[in-house]
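So, subunit A:
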Amino acid sequence: METITSIKPLLAVLASLLVVPILVTSTRVPNVREAWTFVAATVKFLIVLSMVPTVLKGTEIVYTVAEVIPGLAIKFRVDTFGMLFALVSSSLWIVTSAYSIGYMRGLKEHSQTRYFCYFAICLSATVGVAFSANLLTLYLFYEMLSLATYPLVVHHQDPEARKSGRKYLLYILGTSIAFVLPAMLISYNLAGTLEFAKQGFLAGTASKPLIVVLLILLVFGFAKVAIMPFHSWLPAAMVAPTPVSALLHAVAVVKVGAFSILRMITGVFGTNLLLDLHLGTLVCYAAAFTVIVASLIALTQDELKRRLAFSTIGQLSYIILGIALLSPKGMIGGMTHIAMHAFGKITLFFCAGAIAVATGKKYISQMVGIGKRMPVTMIAFFIGSLSVIGLPPCGGFISKWYLVLGTLEADQMLMLFVLLGSSLLNAAYFLPIVYKAFFCTPEESMFENKVQEAPPWCVVPLVLTALLSIVLFFYPQPFLELARMAVEGLLGG
Partner candidate 1 sequence: MKIIGLIIAVLTGALLIYGTVDFPGWADPASPASTHLSPHFIEKTMEETSVPNIVTAVLADYRSYDTMFETTVIFSGGVVCFILLRIFRRKEPEDRLYRHVLTGATIRVKEGGKIPPDSDDFERIDTLWTPHDLIIKTVCRLLIPFIQLFGLYVIAHGHHSPGGGFQGGVILGASIMLLAISQDLRTAVQRMREKVDALLSPTGVFIYAGTGALCLLLGLNFMDYSALASVLYVDPVTARSHGILIVEIGVGVAVMATIIWIYNNLSSAGKYDEGL
Partner candidate 2 sequence: MQMLVAKYNYWIYITLMMIGLYAMIAKNNLVKKIVGMSIFQTAIILFYVSIGAKRGATIPIIEHGHGEGHGAGTHMVHAVDYINPLPHVLMLTAIVVAVATLGVALALAIRVYNRYNTLEEDEILAQIREK
Partner candidate 3 sequence: MSEQYPALLVVVPLLSALVICVAGWVNKRLCFPIAVAALGVAAYSCIGLLLRVLDEGVIVYKLGGWDPPMGIAYYVDHLNGLVLSVVSVVALLNLIASKKSIDQEFPDKIGPFYTLYVLMVTGLLGIVVTGDAFNLYVLLEIAALTGYGLLAMGEDRAPLAALNYLYMGTIGACFYLLGVGYLYIVTGSLNMVDIAKILPSLYQSKAVLGAFIILMVGVWLKMAFFPLHAWLPNAYTYAPSAASSLIAPLVTKVMIYVMIRFILTVFTPEFAFNILAVSDSIVWLAVIAIVMGAILALAERNLKKMLTYIVIAEVGYMVGGAWLGNRAGMTGAILHIVNDALMTLCVFLVAGNIVYKLKGYAFDDLKGLYRKMPFTMTAFTVGVLSMIGVPPTCGFFSKWYLILGAIRAEHWFFMGALLFSSLVNAVLFFRIIEIAFFEPFTDHHAHGHDHQPEPIDEAPLSMVVPLWIVAAALVIVGIYTSDIVTKIIQFAIPEGIL
């Protein structure tokens, strides 16, 4: 594969990092501050976008920042898969920025500058993860993301938020230090490199038991993907302001986890190695277990954001499951699901936030009849639900379709049933909300007449993402194409 050297990946990472000092200095002028956020978001998106044609041509963009350990550098490599993820997260940042303004000002939150600063840092780290060329760089940005998210989780500063923050750090930082770090060093010791390779760099270097240990360490070590039993930080992190939950805990942070695991499976171990040792199934079962259990738990949650959180846990494991099937279709499904689920779930979170801004309600049992008062929001919610359940005409259908094909291709009937069963469960925990919102009898309605839609800063973004979810059903090409190219690249065409 051709490679060219260009500083663009670094610029893409730095775009949101360099804006932080400006944000800090413009604390007193919120409008200027928000304008800068937009500028940074747009610049970042444009930089990422400008690399798309190159990547689509099958060329990789490489940039070495510094060689920090002899033979091991902080290095970026933009390939199709990384590009897919970077595109999703950087485009959604723009939308979320707009939404944040509506949400934060609507609720008159404190410390808004801090909020926007750390948000920007998070995005830098996310794109950094997407463009990492080796495990060290990935680890660096992964840790950066963990730490930058902490102040956002604890934003409310009350005892509950701080407790959640502690839990968050314990899980995320704890697993990365206790699992990923040793696994990374053991791999380095075995292979002498950490550079992601097409068929992994571990092949032929270690015995099977060691590979199993490493696989377990690396899969569970990236706890951001919330595979059980390392999932409980995610519901706890829902104490954060909703835009944080939306972008970070439905898109950026959690998908960084999923992305990292995909990178591990493809770039560190290599599909062939895992196929030879029949280890894909191991990961499959872990993911399948999480899918089912998380969906079941989601059914029991009354707080909307927590239900969404458990839904996210389940959906993330779809991605892992798809990749761990180790079949081309399954992998395409998994990768596409990153994008499709992102648009669907962010819509749902935006809706939850909009409801909170407009009514202050957080619990599903209090939302009976809300559809009459906030029709736009709830329709968007419906679309988002469809996408997450995986029904046409929404993007989620496409990825789930490929996932199902993947199970057939890999001849994993059990997984097929898991997928289908979980879709039913998804429907079971989403659709009643929509039903009660629209079709309840008037006397059950819990809302005064004065309740209106949330401010436009909130509503416009959520409509936008809902529409995009539908558009992605009809035009899934950009993401599907990137995923297909990535998989072809990985499996050698």
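Basically, contacts are C-beta pairs under 8 Å (C-beta built on N, C-alpha and C of every residue); 3 or more make two chains touch, one makes a residue touch a chain; residues count from 1.
Quick note on selection: all candidates are chains of the complex that A comes from, given by their letters.
Remember, it's a predicted structure, so these values are computed and weren't measured experimentally.
Here subunit A touches, in this complex, candidate 3 (chosen among 1, 2 or 3).
Taken in their complex, subunit A has these residues touching candidate 3: 66-70, 72, 74, 136, 139-140, 143-144, 147, 150-151, 154, 157, 162, 165-166, 169-170, 173-174, 177-178, 181-182, 185-186, 188-189.
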